[in-house]
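So the structure is just underneath, and the comments pick up after that.
Up next, chain A:
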Amino acid sequence: MTGVSAFTPSHELLRVAGLHAFYGESHVLHGIDLQVAKGELVTLLGRNGSGRTTTLKAILGLVGKRSGSVMVNGRETIGLPPHRIVHLGLGYCPEERGIFASLTAEENLLLPPPVTSGGMGVDELYRMFPNLAERRRSPGGRLSGGEQQMLALARILRTGARLLLLDEITEGLAPVIVQALGRAVRALKERGFTVVLVEQNFRFVAPLADRHYLLEHGRIVDEIPAAALEARTEQLHRFLGL
Partner candidate 1 sequence: ADGKISDGIVKIGVLTDMTGAYSDLAGPGSLAAAQLAVEDFGGKIGNAKIVVVSADHQNKPDVASNIARRWIDEEQVDVIVDLVSSSTALAVMPVAAAKKRITLLSGPGSDPITGEKCTPYNVHYTYDTYAMAHGTGKAVVETGGKSWFFITADYVFGRTLEEDTMSVVKASGGKVLGNVRAPFPTTDFSSYLLQAQSSGAQIIGLANAGADTINAIKQAHEFGVAPKQSLAGLLVFISDIHSLGLDTAKGMYLTTAFYWDRDDASRKFSKRFFERTKRMPTMVQAGVYSEVMHYLNAIKATGTDDADAVMKSMRDTPVNDFFAKNGRIGPDGLHRHDMYLAEVKAPNESKQPWDYYKIVKTIPADQAFPPLSESKCPLVKK
Partner candidate 2 sequence: MDDVILETRRLTKEFAGFVAVSGVDLRVRRGAIHALIGPNGAGKTTVFNLLTKFLEPTAGTIHFAGKDITRTAPAAVARMGVVRSFQISAVFPNLSVLENVRVALQRTLGTAYHFWRSPRTLQVLDDRALELLEAVDLAAFRDTIAVELPYGRKRALELATTLALDPELVLLDEPTQGMGHEDVGRVVALIRKVAARRTVLMVEHNLSVVADLCHRITVLQRGSVLAEGPYDEVSRDPRVLEAYIGGAA
């Protein structure tokens, strides 16, 4: 396990406190508290509908209504519109991939404006995901599910975001690709990216993560550091219904 332990008082990149979120009239998050240090990789685990996606969206301000506190790099963002929050260095890879169907693969890749300097270059990304290079001129909507997933990840790596919010990036992908993604995420971590990962695929995240938050019904119910994982696997499996 590389990286920083959960309790090292390193620079804190994200601090969420008492976050509530609503879709219309339904109250989905009931006071989420979590912290992510710089260079850390944490996961949000939980069953379907436990509110993991919503947590990511709420951090970005993409839910109907939210309250509480979300500090990014020491800055309170609760009152900011999403496009301002992102410029604090966030990158978001959404659950349904969010590829723009009418833009070509390459236009999709080039679309997000840089949020900091130091994003990866297009060539580098094409080397990382060769399928994309091949399909660069196709409309995004015509890409296969897996191609779209790769594109969605590549897209935010280009912007120079240092805090990545990734939602189910292995969803619907062939095992080879999942492995490739695993390598990619590890590489990112080594380069100092901070990652919040939402995953179903526990096998995928277990070797990568520093810490795990467990969510249930819109609340954080537990926190498991990587070191304690072995000991608590049984409990975790029960929790996730594995």
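For anyone wondering why these and not others, all candidates are chains of the complex that A comes from, given by their letters.
The rule is short, and it goes like this: contacts are C-beta pairs under 8 Å (C-beta built on N, C-alpha and C of every residue); 3 or more make two chains touch, one makes a residue touch a chain; residues count from 1.
In this text, all values refer to a predicted model and were calculated from it rather than measured experimentally.
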**Asked** Any idea which of 1 or 2 touches chain A in this complex?
**Response** 2
**Message:** Give the list of chain A residues in touch with candidate 2 in this complex.
**Reply:** 47-49, 131, 135, 138, 142-147, 149-150, 168, 171-179, 200, 240-242
